[in-house]
Structure formats: C-alpha cells, structure tokens
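Only one protein chain is missing; all other protein chains are in place.
The first chain written gets the first letter, and so on, giving A, B and C; residue counts start at 1 in each chain.
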C-alpha cells in the first residue's frame, strides 16, 4: 500500500522528535513560559523579519482559528471567507459557537478575490439596514488554500489593501504554510506574509510536528490578557514545552523549509507520473496536495493499492481524488506509483 | 405625506388598545400566567384546530426566532434557511450569538425549495467528513416571505415531508401571518399551517399589536422547562399580561383576520393604481408588501410625497421600492396615491 | 382580597396609558428613532443633570442587565455582585449564557460593601495564577436592593471610588429606582446617581410602565454600534415608540417621582399598621417592599385575605413574607389591612 492519504498520518519529523527526547527530563515552567517556547518565538521573529511579532503556540488549527476570530472581533462582527474556506465549512460550528457569523464570498480554486470582499463590505455600509446585520470585521484566507492553490504577492497585496481601506484585520490560516513557502510557483516569502497581514499562523500539525501551530501577531496587535483568552478558548496546554520544543526544532537549521521542499519535490514528481499515466488534473496545484479526475469504475482498484482521499463527485462518471505528500513521503513511494496504477 | 413605509409605524389596532385599557387596573400574576394569556392561548388553539398546541407569548420576532432555534437544536446543529431569510441576514448575528450556523440555500422570490433543502441534507450525510461540519437540524421558512410571497399548500407539504424524512423540525416565521391568511391567492389556512409544521409563530408586532408574537408548538414538542428557556433567552416579560391581553383581543371576533383583510384590500387596490400609473412590479406579491421598479431620477419626488422603503438597486437606472399597507391603512390614502404620483 | 403581591401586577399608570392612546395613530419610525423616544431621552438627561448622558429604552430588566454586562465587559471578565444580587441568582443563567461569570461577595441586607469588592479585586491581582481566573471587570449593585434597602451617598461614593481605583465601571440596576428616589431615608438624588456610576437603568416595568427600562450611560461610554448590540442581545423592539412614549410620560410633570412617592406613602403606612398588629420586621426597609416575620401557622389565613409573597424560611416556626406597594396601591387598601389581619 502506498500512502498519500493526507499530510498528518505520521508522527513528527525525526529532528522534531529528537528535540522532544533530548529535553524530556528538564524541569520547565508551564503554560508557554519555558525557554524553548521563548527561543522558538525568537527564531520565528527572525524568520519573519518582524522583530515586533508576538508569537504564541497553540495545539491545533480549529483552536487557533476560533481563538483569533473571537478575540479579535467585536461580538457584532463576522469574518469574511471564501465559501470553501476551512472556517466556512469544516469547523463543526465552532466559529458560530464562539458567536460569530462567517460571511462567505465566491472562490476560484479555493481563493478569495479582493474585489468580492470589498464589494461585500461596501454593500454592507450602503445598506440602510446594516445596523440589523452582522458587521464585516475581518478577512480570513488560507494559504495554501483548501485546494492547494496559492495567492500571488499582487493578490495578497490587493486583499490586504481592502483590509486597510476598511480598517479590519487580515488573518491568514497557514495550516500548510511550509508547502506554500517551498512551492516553485510562489513569489511570497515568510517576511512578505508577515508584512501583508495582521495575524497568521505557521502550521505545525500538517508540516512535521506532532501537534501545534505558531500564532503570529505582526502589528503589535495581540489582544490584551491573551494568555487568559487562550485558556478561556480551551487552548492553553499545561505543558507548553510540547509545542515550544517542536517549533524550536522546526525553526532550527531551516527544518521547516526543508520539510516543505521535500513535500514539494515529491508532489511535483507525483504529478508528472500521474499525468503520464493518463490522469487528468482537476486543477494545477503548486503545493503538496494534488487533485486528479478518475473514472468511478477505476476507484476500487486504486484504493486497493494507494491510500488517497475522495474529494467530490466530478460528474456522473468521474470523481475527484486527492493525493498528498509530506515530510515523510520518500521519492521511492512516488516512483512506485508508476508501477501500481 | 402618504404613509406606506412599513406595517409597524402605528401603535395598536383600536380593539387591541381598548382591551389593554379595560384590563389595566386588574391585578394579575406575572410571567404569562395571567388569565388573558391563558384565554388567548385557548383561542389560538381553537383557531388552529390544534387542541394539543402549546402557546407562549414573546415580545418580538428576533427573540422568538433565536429562542426557537437555540432551544430546539442541539449545539452541533444549524438551521437551513433561504439566503434571503430573516434569520440569514437581518438578525444582527443573534442566531450565531446563540451558537448556531445558518445553512443557506438559494431562493425564488424569497421562497426556499424543498428539493434544495433535501439535497443539502443528503449531501451532508454523504460527505465522509460530515462529523467536521454543522449538522442540518431544522428548516426555517417565513410565510409570507421577506418578499411578500406565499408558499402553496403543495409546496409546504413538500417542505414538511423533507423534514419528516430527515426527522428535523420545520419552523415557520409568521411575522406577517395575518396577511398570508387573508391573501386572495392562498390555499393555506391557519389549521393547515399548524398541521404542516412543528412550530410557528403568529406575528403580532406587524399585524396590529403594540408588540408580541404568539409562539405555537403544534406537536407536543415544546422544550422542557420552557419558561426558564424564555428567560435565559432574555424574552420573559414580568408583565406577561401585555402580550396576553393583546392576543386575547386579536383572537376575539376574528380581529386578526379582519386586520389581514383590510391590509390585503388596500394593498391590492394600491397595486392596481401603481400599475395604472405605469410602475412596473418587481414581483407580483399577493400580500401587504408591494414591490415596484422606479427610475432613480423619480425617487426624490416620490419620497417627498409618499413614505416608502428603498429595497435595492434594480439596475443602474432603476431602484426597487416597497410600499406596505396595514390595519391602519385606509382606502382614501390609497386612492390619494393616484393624485400625488 | 388585598393586593400586595408585587409592584408589577397592574398595567400602566393612567398618565402613561393616556399617552399611548393619544399617540396611537401617529406614524412613527421604528427601533427607537421616534420623536417620543428622543424627547424622553432629553427629559431624562435633564432630570439627571447629565447633558452628555446617552439613553436607550429596553423592554425588560434581564435584557438590560445582560446587555450591559456583555457589551461592557471583555470576554474574560466577570461582574462583581452581592450574592443576593439579581444577576447572581434570578436571571435563569442568562448572564452566564452571555459568557460571563458573576463573582459574588457577601451582603448585608442586600447591600454590597465597597471593602469586599476592593478585597476581591486586590486578591485577584495578587494571585500568581490570576491569568487562569476570571478578571473582575465591573461592579453591579441594585438600588433599591432586592431587600428594599438603599445605599447612602457615602456608601455609593465609596463603591464608585473602588471602581475608579481599579478602572472598572459601576453599573446600578434601578429596576425600582422610583422608590429609592422617593424614599424618606435617602440622601441620593437622580443626579447623584448619574454622577456616581458609569451606567444605570431607570426601571419602568416595576414603576408604572407596561414594560420598559431606560438605560443611561453617563460618561460618554455607550459601546459603539449599540443599536446592533441591542438587537443581537434580543432587545430591539420594532415599535420603539412603545417604550419611548411611556418614558416620555413618566418624565413629564414629575410622574416618575409621584409614582415613587405614592408607593412610599402607602408602604410606610402599611409598615406602621403591620407593626401595630404585632408583626416583626425582618429588616427595616425604607422603600416599597416591606418584609415581615410571621408564624407559619398564621400563613394560610393571611394568604386567604392578602395577596403577598413568601420570601424565605426564617426559622422552623416562622416565615419571611413580603408586601409591596406601587403607584396602583391606594391608602384605603392599606388601611383595610388593619381589619383583615
């Protein structure tokens, strides 16, 4: 069986695991005040070229999304997102449970358009009855998107200028940020991202950690009493070292970027092989998630040899499947695809 | 100035007001346990031909909507509504503040289609990842809709059969129910409505009361400890008599239906006059809200003579305006429209 | 039967009702923007000698309490109240449903002590673990308290100075404020109250209105987009005239103060009679709620002649009962007490 089901099916990258082992017996303060959390934060500030960045480590993505949305919005504000955005569809109602509406706009291959968000906000303020409606209070994008696609620098600048025009924050969900940064088709660096938003997170869980996301406030804008807010949002781990140590490893010796490159190299080779084998691309993803169109009749055989994900119906005879690579994917399993399909 | 701005610009229908005056000095128990509230509930059960109906009086529509949604849904469930539904757009985030997502489907002239709701639910359960999504837990419709349109009996039966198929409740927002029941183009009676849903409300605020909506559970399905739920949803008035007395009047001598008929008679005449005067209908509403298309250049003059509402842009040169009638509209002001426009 | 059960058993004071009748047919804008709401606000600003006061009308007390608490506190803050405070005990969990903890301190006859609140806050900030606890974010008091007692000016100044010391707002629940202002044993005027807190409400429901409370922000501190906050807290009535007209009447010709005096005069006389008749005072209330200790064996007979409220067990043989007066109590029924008991 070849494993391309997702990018979180293995444990931690060996260098991450090693650091957990090496530090295991050190007595350290809890709740994120240990030296590894502090060191990881410093390394992230450096990597972002953003000395004023405030960095906190959170165990998972849903926690991070809800924490950011609920702590940065007023109670009468909602968050604008593409209708395919993770916060729009796949948070099991956790955003609404925190009291906020997701205001959706159309998407293209998972990407939100600046003009759509701008129009939603302008229409809101032009509406005589807008006091009876949810105020647009933030724009949320994911990079890479849920379809593996990437914003260009020009697109991100345009979205951020909409945010500045209306004085609302831009939040970037970087659950798979390593794969965006390592893509061969991006003009956005980590410092660009830190500069072109108000808050974002650097994903760990799907990029080589056992768990953990690094939440980065880039504009001296971390909400007051944020530790209490993390706790009241059920996201404060007693052993803060668990995420701190891992991110300290991820930002040592460029590991986070090496993890990204390994996944991109294997993903690009996988795309070539699949195309050679006659699979049609559903869309041309420049990151570690690859989407193909397959005849329904061939699905059972494929599933018997390759662990991959069903995404959606394409038409009555075809399905869309997803194959993912990660830090743990080696080139041999990719080449092996050629033989089994 | 002719007044067609909305259906809640005057106080109470004189018969409602008279009953408030007549009962003013009687000492009565609070919180809805007074004899007028009990009598009004009994009259509503009769009018609905639903002896087992449980009836409670709530001050306003947003309260009622949120109370129903939050007390009937599990925390992981959302409510399906047309994208134009009041709960989708005009509750200022109160539904989400109670923790529930609104799951929107397309609309035609404000009406939700049974097939769309059915497909949304079927797609949800077919999705392998549905445990990460909001469960569809209720269908919400308004009757009349926000566009003044009405469901036919066949349409309502179809929507209710979708609810029964998936075992979720149907909730009908009857903020303007008097005008639906009195419409010349409806085949739905009040007993039909009681039979074809699980819970609905009979609007008072927009149908002749100073305030108040009668919430009716028709299937022995009022949530347990509902008085406490009303209070914790900020909707329990100390002087329950205020709504009880009013609904007792509204359901005496057919007043609620007379109010509806008066508004329909004036609305239909108004539609004729407006058409004679060359106004195009935006849609052909059978109830008390009428929508017309008007050239933007003519709006200021109209506004100087007729109080009415701007609804939306129609195209670059035209707007959609709304004229409403109510119990307080007399035929003379309708005929006067002919002279001023 | 003599009626002393509570102060909200009748409808509205005749002058209030008359104004509702007189204005009934005027077409007015909704949602609190009608001229009567504006006029009532102006009269309240005058009566408070607080020209910068921002005044909004809300239908009921629980709504007002939760709206104030939730819109003025950060999500990680709670409200300090006496353990007998209405928000501590009798809101059916509505405060917690809005996400806020009530931090209780002991009471004396319903009154909170400044020193207790100060100590709670000081202890909080001295606690090394306070980031894991709820921040004290507001002090809530009721005046009169739930036991009919009153703060002196010196006590209120002391409580307010605690608030200023810690930079948190003081909120006064004035559900029965008319009876405080009219008490023979108070040195606090309405302007004093406006000056010595950040926000308070002037109760209507229990002081002569059909419904409604006037919420007053006295320090230019009404939260932004407050209309939306009122709506999202389920407290925005479409017919804002209903509360506006009533408060316009209550603040015309000193009606609010006359209502208070009538209730105080009858309450003081009632206290004399009850004492003459051998009833022991549970506490010596200077307002319209009077509390007496009665032998359990005599309760059934009393209940058969006098509608009054059971408050609590006093000891194994005695109960505490409450008799209330209001605008609607006339002296004859008070004198009649002498004969029936």
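In this section, a residue touches a chain if its C-beta (ideal position, glycine included) is under 8 Å from a C-beta of that chain, and two chains touch if they have at least 3 such contacts.
In this text the structure is predicted, and so the values were computed from the model without any measurement.
Considering the complete complex, the chain that is not shown touches A, B, C.
Across A:41, A:59 or A:334, the residue that sits in touch with the chain not pictured is A:59. Remark: the omitted chain is touched by one listed residue; of C:26, C:42, C:96 or C:185 this is C:96.
Between the chain not shown and the residues A:87, A:242, A:255 or A:268, the one that touches is A:242. Interface note for the absent chain: among A:28, A:120, A:273 or A:340, the touching residue is A:28.
By the touch criterion stated above, the residues of subunit C touching the omitted chain are 75-78, 89-93, 95-97, 99-102, 128-129, 131-134, 310. For subunit B, the residues touching the chain absent from view are 70-71, 74-76, 99, 131-133, 135, 224-225, 227-229, 231-232. For subunit A, the residues touching the chain absent from view are 3, 5-6, 8-12, 14, 17, 20-21, 23-30, 59-63, 66, 91-94, 97, 205-206, 210-211, 228, 231-239, 241-242, 307, 328.
By definition in this document, only the chains that are shown with their structure count from here on.
Taken as a graph of touching chains, this assembly is complete, with every chain in contact with every other. With each centre defined as the average position of its C-alpha atoms, the distance from subunit A to subunit B rounds to 42 Å.
If you average the Cα atoms of subunit B and of subunit C, the two centres end up 34 Å apart. Across the assembly, subunit A contributes residues 75-76, 99, 131-133 that each touch 2 or more other chains.
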